[in-house]
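Yeah, one chain of the complex is gone here, protein chain that is, but the others are all in their spots.
Let's turn to chain A:
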Amino acid sequence: MSKRTLKVFISVLLVTVMIVSLFAGIQGTFTASASTKKTIEIKFFSNLPDRTSNQGKLEQMLIDSYMKANPNVKIKVEALQDEPYKQKFKVYVATNQMPDIFMVWGQPSFFLPVMKAGYAAEIKPEQIKDYGFKTSSLKDFMYNGKIYGLPRNTDFMVLYYNKGLFSKYNVKVPTTFSELLNAAKVFRKNGIAPIAINGKDKWILAILYQELVVKESGDQRLIYDAISKKSISKNQVLLKAAKDLVELVNVGGFQDAFVAADYGAANNLFAQEKAAMYYMGSWEVGMAANPNFSDSFKKNVDATYFPIISGGKGKKTDILAWHGGGYAVSASSKVKNEAMKLLLYMMHPTRWAKIGWQQGLVVPGQNWEKFMTGKETVLQKKLTQIFSSATSVSGTVWQDAFTPNFKTEAETLCQMLVAKAITPEKFLAKIEELAKLEVK
């Protein structure tokens, strides 16, 4: 081999090596970028800021297990309390920057405008055929016969009470309204707040008013029909229920300044055993297992039906129940399929319903009785018994059954009623006026 041939050979070899390594490099870059591209980020917007107990703990557990099973998926959670959640949600809607998966209240006052405007992605019935959702539970997550969200819980109202305080002051757990009034008087005399309630939030007052209407009438439809027909002010049952509510306020049935108390304040008052009762929904089932609460409280917490009213037609088993909270996927999400997969993963009966129930964190929206182990807390057992014995249920509560403005105004009127800023008669007249404006 001449010197020249050797030079040419070495040059060709070097060029070849260079080209090969360059291609290898490019391919490497492609592979690397392809694997980076595979990382999918899902933005999850939740109304459960407490990630260590109750539903928030369950939500986080399922999100973590999904990320573990799918290492290429990163789920970014933003969690706010109910009211800030609603406001931020509307900001997202107005700016058209919906999170990929978000919590929704399955109520016309919240979810209907969202579904109507096409912000939520459709969920096909075949996708959830083995999920054990009853059609009734999906009703408020449907629009024009299509499903846009999945309910996570069965919500119903109960009267939580503290067994220890009732026995200490020798008070009978009330089964009638007059017993409730008497119990309130005894607790007040002893410096204990009778019923803890979050009056600043207003919605609870409207629900309590409906509870009294149902216990007075025994008719779950009465309040909805009266509003639809705009025939409210002369309805004697509605008037009596408003008077009952005022009477409960007059005997000091709630903690002092309950009108200014928010959710946390009312909940703490009960959990710190400074209130004998707590009017709240089944979503507080996790109180009995909450590590933040004292053992004494957890031992004493129990639940019962809201009392019946002597002379009223309602039974104790006529309860207010609905499927409120749930999840939906954004129709405009760039990772819609992945977000949908996550939703279906979380809501699979063996996860949200089974794990949630067995850990005492929620009362699921799907059938939970098949997951009972016998190791449930007293509260879980009592709530199951209350719900399974229900002879009638309300569905979406009255203030949520119409327009968003109806909800805001009706709730404010309820607050005015309990603050005695208006009389029961004026309250009904104002609701009628509101119905005429808002209900078509």
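Going forward, a residue touches a chain if its C-beta (ideal position, glycine included) is under 8 Å from a C-beta of that chain, and two chains touch if they have at least 3 such contacts; residues count from 1.
Rule of thumb we're sticking to: contacts and distances are computed from a predicted model.
Student: Between "ABC transporter permease protein YurN", "Class I SAM-dependent methyltransferase", "Nitrite/sulfite reductase" or "HEAT repeat protein", choose the name on the UniProt record of the chain that's been left out.
Tutor: The chain we cannot see is, by its UniProt record, "ABC transporter permease protein YurN".
Student: Going by the contact rule already stated, which one of A:P49, A:G132 or A:P404 would touch the omitted chain in the full complex?
Tutor: Of these options, the touching residue for the absent chain is A:P404.
Student: In terms of residues, what is the contact footprint of the unshown chain on chain A?
Tutor: Chain A touches the missing chain through residues 86-87, 90, 93-94, 113-114, 116-117, 119, 193, 199-200, 202, 255-261, 274, 403-405, 407-409, 412-413, 415-416, 418-422.
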